[in-house]
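Showing chain A:
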Amino acid sequence: MGGRFQPMKFKILIVEDSKASRELIAATVESISGLEAIATSSGFEALKLLPRHRFDLIITDINMPDINGLELINFVKKNPNYRDTPLFIVTTEGREKDRDRGLALGAAEYLVKPFSPQSLVGLVRRYLKLA
Partner candidate 1 sequence: MPSLSVLLDSFFYRPDEDVGPIQELVAGTDETVEPVPEEIPEEYLAFRLEGEHYAVPIHGVREIVKVPPLTEVPRAAANLLGVMYLRGEVLPVYDIKVKLRLADKAPLVAGPDAAEPPRGARIIVVQTADGLAGIWVDSVSEVVRLRPSMLELAPPGVGGGERDCVVGLGRRKQQLFILLDIWQALT
Partner candidate 2 sequence: MNQAGKALAEFVAEGTEILEALGKDLLVLDQQRGSDPDPDLINGIFRAAHSLKGLSALFGQERISKLAHQAEDLLDRLRLGKLSLDDQVLDSLIEALDVLQALLAEASREVSSDALSGRVTELGSRLANLGVTSAAVDEDPLDRLELDAQVRAVFTEYEEHRLRENVRRGVALYRVRAAFDLSDFDTGLAELNSRLKPLGEVVSTLPSSEPGGASGIAFDLIFGAKVPEAELAAKLQGTPAQLFSLKVRPVGSAQAPAAPAPVAQSVAQGIRPSAPAADAPTPPKKPRKKRAPKGSGAETPAPAVTESLVQAPLLRAVEEASPEDLTQGVLEAMRMGESSSPPRPELAGPPVRTLTDEPASPRGPRMENESARSLTQTVRVDISRLDALMNTVGELLLIKANLQRMVETARQQEGSVMLSSKLWGQELSRETRQLERKLDALQQGLLEARMVPVGQVFDRLARLVRRIARDAGKEIDFVIGGGDVELDKLIVEELSDPLMHIIRNAIDHGAESPEARMAAGKPRRARVSLRAEQKGNHVVIEVSDDGGGIDELAVRDMALRKNLITEVQAREMSRRELLNLIFLPGFSTARSVSELSGRGVGLDVVKNNIGNLSGIIDVWSERGQGTAFHLTLPVTLAIIRALVVGVSGRTYAVPLNSVLEILSVKPSEIRTVERREVLDVRGTTLPLMRLARQFGHPERQNDRHFVVVAGLAQERLGIAVDELQGQQDIVVKSLGGRLQGVRGISGAADLANRRTVLVLDVGALLEEGMSLERRRA
């Protein structure tokens, strides 16, 4: 350690109630160097995390038990502190209506499960303007 320069990390918020999916997404995101994933299973927890960190990107599921992902998107996009943070929706096949609403509310991109880690990495890099 000893005073070595620690570059500032990009922080990614992941909101996904399936543990395995959450960990997979987090691992994929963290495979990009300089990125730190903060993952949570609930929308409530996400609401608590938002003011505590400065997130560079939010990735959220739509179908969650407490508040739904659309509500989270709306909350983020209406709040001047967060509204510029890009937001991705993770959804599954067959939920096109919910997906479209998410995009209408201001989500930047959507990913349909199962998606390849490469496609997620590509999107993340693009939005964080990484090489």
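General observations
One rule holds for everything that comes next: a residue touches a chain if its C-beta (ideal position, glycine included) is under 8 Å from a C-beta of that chain, and two chains touch if they have at least 3 such contacts; residues count from 1.
The candidates came about this way: all candidates are chains of the complex that A comes from, given by their letters.
This one's a predicted model, so the numbers in the text were calculated from it and none came from an experiment.
Of the numbered chains 1 or 2, all belong to the complex, but just one touches chain A: 2.
Residues 17-21, 23-24, 43-45, 47-48, 51, 62-63, 65-68, 70-75, 77-81, 92-95, 97-98, 101, 104-105, 113-114 of chain A touch candidate 2 in their complex.
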